[in-house]
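A single protein chain has been omitted from the complex, and every remaining protein chain is retained in its original position.
Right after this comes chain A.
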Amino acid sequence: MTDVSTDFESRLSACPACDVAPLAGRLARTGPVRGDVILSLPTAHCAACITDVERALSAVPGVRAARVNLSLRRVVVDAEGVTADDLIPALDRIGYEAHELDPGALTATEADRRGRDLLMRIGVAGFASMNIMILSVAVWSGADAATRDLFHMISGAIALPTVAFSGQPFFASAWRALRAGRLGMDVPISLALILASAISVFETWNSGPHAYFDGVVMLCFFLLVGRYLDYRTRAVARSAAEELTALEVPRAILLREGAEEAVPVADLRPGDLILVRPGGRVPADGVVTAGASEIDRSLLTGESVPIAARPGDALSSGEVNLTGPLTLQVTAAGRDSSLSRLTALVAAAESARGRYTSIADRASRSYAPAVHLLALASFIGWFWMTRDVRVAVNVAAAVLIITCPCALGLAVPAVITAASGRLFREGLLIKDGTALERLAEVDTVVFDKTGTLTMGTPQVAAADLDAEGRAVALALAGGSAHPLSRAIVAGIAGLAAEVEDLREVPGYGVEARWQGRPVRLGRADWVGADDEAPGAATWLRIGARVHRIDFTDSLRPGADKAVARLRHAGLRVMILSGDGAGAVRDIAARLGVEEWRATVTPQDKAATVAELSAQGRHVLMVGDGLNDTAALASAHASISPASALDAARVASDMVLVGKDLGPVADAVGVARASIRRIRENFALSILYNVVAVPFALAGLATPLIAALAMSLSSVSVTLNALRLR
């Protein structure tokens, strides 16, 4: 009977490699292969969406199969030779927004395998603990003599292979910790698992009354659940962050002997000629060889006023081309250009992060030695009193099992999972495990202006125009896709005038003839205005008259509320911007922020953050541009909006997915609440220990008490964490 169950168990669990390896092979085969197109479907949410999308995609010629994954809001299309450009319009026609994802940037399969591996171990431990518990209940209720020994033997036959399989994550990490000369949380866990298993085997062999097989397996189960929660939280945030990166499929238009060809940015070489269309982002550093246009470099410098680009000007990747097509000769190719600038910054960020020790680490640092000392002391004490090694080892094992940081291992992951889940629903991704803890300590918030507090899209602020002027301005602006023109169309009421010969002069503006007179809308020097006042403005010339139209940046939705709530919570709010003083003063006044600095260089931003940190302040940096990257990296915690440059998103701990800035204020509140919960959870599990440890030390801890203490503390800790949701 025992033999049968041993055989059954060992076939399933004693060979984890057999369990995992075929899985890996399967994943490699069924994962996205080359030729598959992956689209993101942000609006898919129902059963009808699945059938609609799959039917529409299957109708596109060349598509073999399409499968929607509603959990990830993605669709994988198996289509040889069909590109996303053919599929997106098909979905657009039935009303679904779709974006192409770069399969290379999605590494979900690798992470998936780890999650599945953990789940498998949880499943095995759960199965084993249920079966052993059935047998243990019989033992607790008074089975004795041969029946008890038989039940212990069956329990052992189930428990030992289970511990060998399910305990592996703990053994591996304990071994790593020991080799590095540290005592992590996993060392006492592994010691408890091994010692308790060994003493239980010994007791079973000698027909002893107590065996801890149930406690050992339950310990494995609860700790694995904690591990899995921890892993899930990170995996969800990582896959969402990856999706943001994958949304920007990096392509460039290469000019090869006059013909245009779309190539991946990684394939660009210095000397290549590339075409940057109006509205496109400059894919690589280069020098303009032909064309004239205006360049928006707000992501790099924070300036909101576009800058003219002529042949000979150097452009860097990340800038946005506004009006005319530009031909560029690449000087720094592909990943080198942006990476070389960022390597130093990201390295600095990582070293700063590495210095932070999380609450869990701090707790385990003091907890692990205490547990070991307590177990050792009880062993020595009992050995000295009874001169019986068997009793002494039994007591020491009971102490180890009862003090084992079961609830401690669940306390932090359960809270972080609940809090991240709540913030995720509000549109904030937590990328870093310790980010919430750091966010809770924040007392100063530094905002970037352009693209963070503002949308980076201009709004008409003031225009000295009569009805005639408004009509002409509207007519001229309607002929251009320049952001300032669009702002005029959106912001000035009235009907457009009838104009003739409308044409856009890239880099300068728009001109036309109105009632026989030439009219122009554009740059001051081109229109003929001698007005050189600073700020974002454009000029309209009708005959001999020149009108000035001023712009301000439109506030990001929720910015005023977020700032007000942060100030209400007692945080110091500052604005640091690379933009001109006028624009910054205006925004600061609208938001009611007293502390602001304009025309700040990227180095100054980082230096200001470092200076604040040196004063003992914990800074939360919120920014989106390359000029914020150093500050984001050196701040205590950092948030960037999803519209930020890839580099800024990499450097920050949290990413704001939606347009609304409101979740920033929520995040600080949730972070503080979750730290409170973590502390409560620690207090709870210490309370259980304080109650149960005297029993163990007195040698009264039966396996029943150990099992009760363990499950009660784990369940109460998890329930307390779930209150956050």
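Definition applied: contacts are C-beta pairs under 8 Å (C-beta built on N, C-alpha and C of every residue); 3 or more make two chains touch, one makes a residue touch a chain; residues count from 1.
Basically, contacts and distances are computed from a predicted model.
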item	value
The complex's invisible chain, by UniProt name, from "Coenzyme F420-reducing hydrogenase delta subunit", "Iron complex transport system permease protein", "CO/xanthine dehydrogenase Mo-binding subunit" or "Cytochrome oxidase maturation protein, cbb3-type"	"Cytochrome oxidase maturation protein, cbb3-type"
Options A:N131, A:T233, A:S298 or A:S711, residue touching the unrepresented chain	A:N131
Contact partner of the left-out chain, one of A:T83, A:T147, A:Q515 or A:T601	A:T147
Chain A residues that touch the omitted chain in the full complex	1, 4-5, 8, 12, 19, 22-23, 26, 30, 46-48, 50-51, 55, 68-72, 116, 119-120, 123-124, 127, 130-131, 134-135, 147, 150, 154, 158
